[in-house]
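Removed: one protein chain of the complex. Kept in place: all other protein chains.
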Amino acid sequence: MTRTVEFTDTEFMIAQGARLMEDGKSIFVGWGIPQIVAILAQKLYVPNVVQLFEFGAVGPQSVLPFVRGTMGGPQNTYRSLQWLNMNWAFAYSASGYMDYGMLGALQVDPYGNINSTYLGGTFEKPERRFAGSGGGNQVASHCWRTIVIIKHEGRRFVPKVEFITSPGYLTGPGAREKAGLPRDTGPYRVVTSKALFGFDEETREMTLLSVLRGMKPEDVVKDMAFRPRIAESVAEIPPPTDDELRLLRNEIDPSRIIIRGERMTATA
Amino acid sequence: MTRTVEFTDTEFMIAQGARLMEDGKSIFVGWGIPQIVAILAQKLYVPNVVQLFEFGAVGPQSVLPFVRGTMGGPQNTYRSLQWLNMNWAFAYSASGYMDYGMLGALQVDPYGNINSTYLGGTFEKPERRFAGSGGGNQVASHCWRTIVIIKHEGRRFVPKVEFITSPGYLTGPGAREKAGLPRDTGPYRVVTSKALFGFDEETREMTLLSVLRGMKPEDVVKDMAFRPRIAESVAEIPPPTDDELRLLRNEIDPSRIIIRGERMTATA
Amino acid sequence: MSVIRREGPVEYRFEHPDDFRAHVRDRKSRMPSDKICRAGEAVSGFLKDGDYIVYDFSSLTRGPQALIREVIRQGKKDLWIGAEFTLHESALLTGAGCASRIDVGFLGYGNYIGQAVCDGRVKVYEWTNGGLALRILAGARGVPFLPTRDLLGSDNLAVSAAKVIEDPYTGLPVCLVPALNPDVAFIHVHQADPHGNARIFGTNLFALEAAMASHRVIVSAEEIIEPDEFRKDPMRTTIPYFLVDAVVHAPFGAYPGAMPARYEIDLEHVDLLNGIRTDEQMKKYLDENIYGVADHDDFLDKRVGAARMRELRRRATIIEGYR
Partner (left out) sequence: MSVIRREGPVEYRFEHPDDFRAHVRDRKSRMPSDKICRAGEAVSGFLKDGDYIVYDFSSLTRGPQALIREVIRQGKKDLWIGAEFTLHESALLTGAGCASRIDVGFLGYGNYIGQAVCDGRVKVYEWTNGGLALRILAGARGVPFLPTRDLLGSDNLAVSAAKVIEDPYTGLPVCLVPALNPDVAFIHVHQADPHGNARIFGTNLFALEAAMASHRVIVSAEEIIEPDEFRKDPMRTTIPYFLVDAVVHAPFGAYPGAMPARYEIDLEHVDLLNGIRTDEQMKKYLDENIYGVADHDDFLDKRVGAARMRELRRRATIIEGYR
């Protein structure tokens, strides 16, 4: 018996991000949505995930409800394995201990390069200025697999980002290695509020892997400012499960400030 | 009324080392005799001296009696301001926070270069092998003023050390700077069991500054394998004071394992 | 070996390590002395127009907010901010006309600072959080640079003074960042003694590094304790006294941010900050909260109040791990 689930695009994005996590692996968690993804994943799927925050919290297990804004407070760094500082945090990632990194983005391009610095104009005289790298550049450089998590808005997917804040595959195959970045690293998935993308093993181009159940690949790519590759067989992603939604709505973000968004429906 | 004091050459060396300390300054303390010097100085003359041990004890105030051998035990690192590790210890000295460094030596040459690695033969095939640098190279490189403390045995004073373990003025004026060592650093004093040497401001050559009361400059230099410069006016150094001897013999080294040595006398 | 990429044509703060060493030798004292003073004295005595400043953590967590408000109150000019996380600090310092350059880091929050950058009212250079932390570590270690394998390939390289060289061991391109020796570091701590020994509980960004690397260090502390306490527990010392120039007793010194295990963030006040979009709103905030009060105590009395402080303290229920 099928039934229809209602959820927001943000809830879907978080839920499918959480499902990508592997138990007993480590993840360098960016500020904001990635924190929620990691918490949801840890509670439901990967109890032994090791989170790392850039200011030196190793292995935190955040308390609920989630406290927004600061990552450094006692709630978000609760029950860490170790409290250090920023240079140590980046030592963990630089020497290969971080399996995954997860970052938000303002813009992303077919090679998974991330812009989170500015839009329009020039660096010196931008039209709109944003937060910039923070530790995102280090996360995208050092972690084995970087996951970008981003609202599915066509204008965020551009043929070439205006500024490479955090490196994807740069100009294509071999470019990371040529630049001196650690071997075998790079973007792994782009999680959006409608779909999931990977990167072609050979060309390193962004490739549509799966879409929310009920959507067609064309629904997903039509608004994007570049046309991604599309996998031979595009899978469907189930909508958020009852457990995911319950946890997100009742325990993680009861005030629904983070998980609000565009209303969506899909068949459970 | 004069009286004659009896003491060992080691006691004299330690006492005059202690008198060189300045209150409210910092000193990077080498293993062994420099520890005793620093303790004596702190107890008698410079209560606010900040000692640093290379494995990361900042500002220790050792308990008495002195415990030989290990610098890292609770007795020697007692009441430190801060406990860190080796990379931090050398960060303090490299960035200029260490006013003095004090080191023992196997051999020293006219430019204050220290050999503590081997004697005779070659590095690969030495006739006698010793401990080597430890952190001595860092101490002699980073500290503003390095004090060498060494038994006054002629064969230890050589025209050219067989191996520069810890740098003095290398080949003379300007050589440290040319090698890239921090500006305005270098050997400051050589404390021996008979005399005190400095370094000529211009030529950077070792210069006899003062001798134990009752000795003549010639008594001191005659056995040395190079002839040091001699200051225009060579001062006399009083023998160990009652306080120095009492503290050394009764409190610091009651078993007299460290302070034993050749018997000497001088007029108090 | 060769230089693969020189730095972009950008300004950067750099000091020859020998010059910084000479400052440490001549101007920093290893003699313990009473360094307690009011925030006003600390800022007027140790910060001057044109200085480069850094601080540890952010306006949301253990940031030196009382000291930053004092900088604004004194109308310092032309500051260059090394801003790892600059959440509201840069917005306030820029809005008040104190800051002209910012090295980032993370340039959050809110629209005011973003607009100021677009308007060219403040210049921004990109180093990233990791790059800035590494620059400060280099400054603390007395070396002119430190190497890293990030920044490479990204556009941050062109708008920073990082260089790329060929590593002489592997031939790999490696990024070098220059040492940073700020003029002044502001560090808010849980406990300090009058000499400047200081303890932070929880994580920190680069508290010890920044204290070692900076010409002058102002510590503000929730609590002042006896010097002897530090010698009884040397593993808990974050910063030893001889790195510190001034100690300011500033309870609620991180307000409106949280002080872990002491008081929680005041989200209402933070929302007030987040809401600043125009110069008028900025002026109103500064007038009410900074210019219109005499000092930090007066701010606490007039703009926070005992009931709110009590409530924020009450909310800080997690003390596990913070000793």
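Every chain is named by a letter (A, B and C) in the order it is written, and numbering of its residues begins at 1.
FYI, contacts are C-beta pairs under 8 Å (C-beta built on N, C-alpha and C of every residue); 3 or more make two chains touch, one makes a residue touch a chain.
What you see is a predicted model, and the numbers here were worked out from it, not measured in a lab.
Colleague: Check each of C:32, C:114, C:182 or C:202 against the chain that is not shown and name the one that touches it.
Modeller: Considering all chains, including the one not shown, the answer is C:202.
Colleague: Specify the residue from the set B:137, B:203 or B:241 that touches the hidden chain.
Modeller: Answer from the full complex: B:137 touches the omitted chain.
Colleague: Go through chain B and note every residue touching the omitted chain.
Modeller: 31, 53-57, 63, 69-70, 72-75, 77-80, 83-87, 90, 94, 117, 121, 123-138, 141-142, 163-167, 170, 175-176, 178-182
Colleague: Kindly note down the residues of chain C that lie in touch with the hidden chain.
Modeller: Interface with the chain not displayed, on the chain C side: 1-3, 6, 14, 16-17, 142-149, 163, 165, 167-170, 172, 174, 176, 178-179, 201-202, 232-236, 320-321, 323.
Colleague: Tell me where the left-out chain touches chain A, residue by residue.
Modeller: 23-26, 48, 50, 57-59, 61, 77, 79-83, 88, 90-97, 99, 142, 144, 182-184
Quick note on the criterion: only the chains that are shown with their structure count from here on.
Colleague: Would you mind naming the chains that touch chain B and likewise touch chain C?
Modeller: none
Colleague: Return the chain whose centre of C-alpha atoms lies at maximal distance from the corresponding centre of chain A.
Modeller: The chain lying farthest from chain A is B.
Colleague: Suppose each chain is reduced to the average of its Cα coordinates; what separation in Å results between chain B and chain C?
Modeller: Each chain's C-alpha centroid was found; their separation is 40 Å.
Colleague: Distance-wise, how many Å sit between the C-alpha centres of chain A and chain B, to the nearest whole number?
Modeller: Chain centres of chain A and chain B, defined by C-alpha means, are spaced 58 Å apart.
Colleague: Any idea how many Å lie between the Cα centroids of chain A and chain C?
Modeller: Each chain reduced to its C-alpha mean, chain A and chain C end up 29 Å apart.
Colleague: Check each residue of chain A and list the ones that touch at least two other chains.
Modeller: There are none in chain A.
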